[in-house]
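Structure provided below as structure tokens; questions to follow.
Let's turn to chain A:
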Amino acid sequence: MLLSVRDLEVGYKVGRRIIHAVDGASFDVPRGAIVGLVGESGCGKTTVARALTRVIADNALITGGQMVFDGRDIAALPEREMNRLRWRDIAFIPQSAMNSLDPVYTVEYQLNEVLRRRGGLSARQARMRSEELFEMVGIEPGRLRDFPHQFSGGMRQRVAIALALALNPKLIIADEPVTALDVIVQRQILDQLRELQSQLGISVILVTHDISVVAYVCDRVVVMYAGRVAEAGPMAATITRPAHPYTIGLRNAFPDLQGAADGMLVPIEGAPPSLVEPPPGCRFAPRCPFALERCRLEVPETHVLADGHSAACHRSGEADMLRAEGSKTQTWLSA
Partner candidate 1 sequence: MTTAGKHRHEVFVSARDAQLHFRAGGALAAMRGKSRLIKAVDGVSFDICRGESVGLLGESGCGKTSMGRMLLKLEEATGGAVTFDGADLNTLRGEALRAFRTRAQLIFQNPFDAVNPRFTIRATLAEPLENAGVPPAEREQRIIAALELVRLPNPAEFLDRHPHQLSGGQLQRVVMARALILQPDFVVADEPVSMLDVSVRAGVLNVFRDVRDRLNLTAIYISHDLALVRYVCERTIVMYLGRIMEDGPTEDIVREPLHPYTRALVAAVPVPHPDQDHAPLPIGRGAPDPLNPPSGCVFRDRCPKAHARCAAEIPVPRQVGTRRVACHLYDEAGAAAPGKTA
Partner candidate 2 sequence: GDPIRTIDLFTRPQAAQPQEFQSVQLIAQEWRKLGLDVNVRVMPWEQMADIVWYQRDKWDVTAWQMVGRPERSDPDEIVYNLFHSSTAEKGYNFIGYSNPEFDAVAEAQRVEIDEAKRKQLVYKAQEILAADQPNMMLVHPKSTFAYDKTVWKPDSVVNQSGIGIRNTWTFMSLEPLGDQRDIIVNSGDNVQAVNPLYISGGVDSWVTELLYDRLARVGPDGLPKPWAAESYEWKDDKTIEVKLRAGMTWHDGKPVTVEDVKFSFDAVVSGEAPMYKPFATNVAGIDIVDDRTLVFHLNNPAASFVTSSLAKINLIPKHVWEPVLEDLKTKEENAESYQEDTPIGSGPFRFERWLTNEEIVLSANKDHFNAPKADRWILRIVPNVEAALGMLRSGEINFIGEFSGDPQVLIDAAEADGDLNVVSTVDIGFRYLAFNERRAPFNDAAFRRALSAAVDRRLIVKAAFKGFAEASNSVVSPALEFWHDAAVVENFKAGQDVAKKILEDAGYTLEGDRLHYPGDQKEEYAQ
């Protein structure tokens, strides 16, 4: 395992209240794998991703848990040590590359900055590496001197990838890197990411809310719901044989171009719970058609279903039944 997150807790202070954005999340990232982090908006994906860099919002606080990266707990690392780790070992690709590139410097400057200040490269080496990186992500090195605004959205995202790859990190965290893009550009970027990742053997955490994207590129998937991990496992197994009702529901709500033409989409009624005062038991219980009394009272433990596949559901033992019932539209409408 390159990274093991255990019981991570991150809160935001807003006035006198605390938003428990991540509340005991645990998952693993194997070496050389792409791990998809999926979940509804506001479930804490970005919060987890940022917590891994320890560059978090002013009002955020990591209140508990470990993040063991390459044998060291990031959560407990002194700031100096952590800073050494940043970008050299853990790089980040943000959702909107436009805003993540400094508009007043050329991309070359921004690559140089990382390569020379953080990578210790000489000016010559940095230039060569920049050109190499640009070729890797498929942009003409001649455009290094351009400013960010002179690139199209897709190209900017590629620049961001080049930046992330600059120091050969062990882990790249990509926070919704394709959400703002078109299907065609999205596909191209994903292809690129996949290709580079397999070439360089890097691990990637890919944050997204799109199961299709996960299905397209990921090796493993972590499904989050309201600050917790609902289900995690190998991608194929998790998508074809989901064990958590939320994952099942999500699957139903997703249109499928290859599916039957008259297939019905099924929504999960209701909305995610408040993170200020989350419900006591399973956080999905209020929207879950399978919820029992127990679900509303007890926090479910994580049950291992198969090798590397686990779900946090009291009824994960009945996974087959859940899947069967869950594929029926009627199940979800009555909830």
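Rule of thumb we're sticking to: a contact is a pair of C-beta atoms (placed from the backbone, for glycine too) under 8 Å apart; a residue touches a chain by one contact, two chains touch by 3 or more; residues count from 1.
A word on the picks: all candidates are chains of the complex that A comes from, given by their letters.
Predicted model only: the values in this text are computed from it and were never measured.
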Options 1 or 2 - which one, within this complex, touches chain A: 1
Chain A residues within the candidate 1 interface of the complex: 40-41, 138, 152-155, 182-188, 190-191, 194, 209-213, 215-216, 235-236, 239-240, 249-258, 261, 264-269, 271
